[in-house]
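A single protein chain has been omitted; all remaining protein chains appear in their positions.
== chain A ==
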Amino acid sequence: MTTQNNVILNRRSLLKGLGVVLGAQFASQLVGGSGLSVAMAFQQDSALRQLQLLSERQLKTLASMADLIIPQTDTPGALETDCHWFVDNQLKHCFDSDEQAVATVILNKIDTVALGQWGKAFYQGEQAGQLALLTALEATEDPFTQADTKAFKMLKALVVFGFFTSKVGMTQLLAYDPVPGGFKGSVPYASVGKAYSGGYPF
């Protein structure tokens, strides 16, 4: 059974169950949910493209990094979800000043190292060069320190978090099912084919 069949089957039995109690129309409203439309509005909200903690230059560095960390493949990548804007916003509102400093310092350092090596800003570099630089950073190679690597991993984790909790990440990269309708303790992995999104899975 494919995921889709699974979902449709369960959706149908769900609607049946709900219809008994609440009337079918109400049930389909629930399943359609208003969440989706709210979400669409959110992601296209240009108000969210306002610099928060970072400078324009730092945001550009971060955007290039996000693009390398989660690139576009046959599915969208981090840039298409505005992940860099998300991370800037998150840093501003959810982190304390020490952590914020860690983020801005490493973004500056990446840029400075790029300037020294290529005479160009990090965001203006060739992809291969950018990739080499970040790989060196993650592996704590000269001129990067342990603290730099740690700072990079914090940013990387934030990008990954932002992406896999975005609508694109949750619905296109991961298996998304807002109302499974039932539980099965064992299904063939092939019938799902990817990790589940979100939830607080037990």
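A few remarks follow.
FYI, a contact is a pair of C-beta atoms (placed from the backbone, for glycine too) under 8 Å apart; a residue touches a chain by one contact, two chains touch by 3 or more; residues count from 1.
Criterion: contacts and distances are computed from a predicted model.
In the listed set "GMC family oxidoreductase", "Cysteine desulfurase", "Putative ABC transporter, permease protein" or "Dihydroxyacetone kinase subunit L", the entry agreeing with the UniProt name of the missing subunit chain is "GMC family oxidoreductase". Chain A residues in contact with the hidden partner, per the touch definition given at the top, are 6, 10, 14, 17-18, 20-22, 30, 33-35, 38-39, 42-43, 68-71, 73, 75, 77, 86, 89-90, 93-96, 131, 134-135, 138, 153, 156-157, 160-162, 164-167, 169-170, 173-174, 178-192, 194-202.
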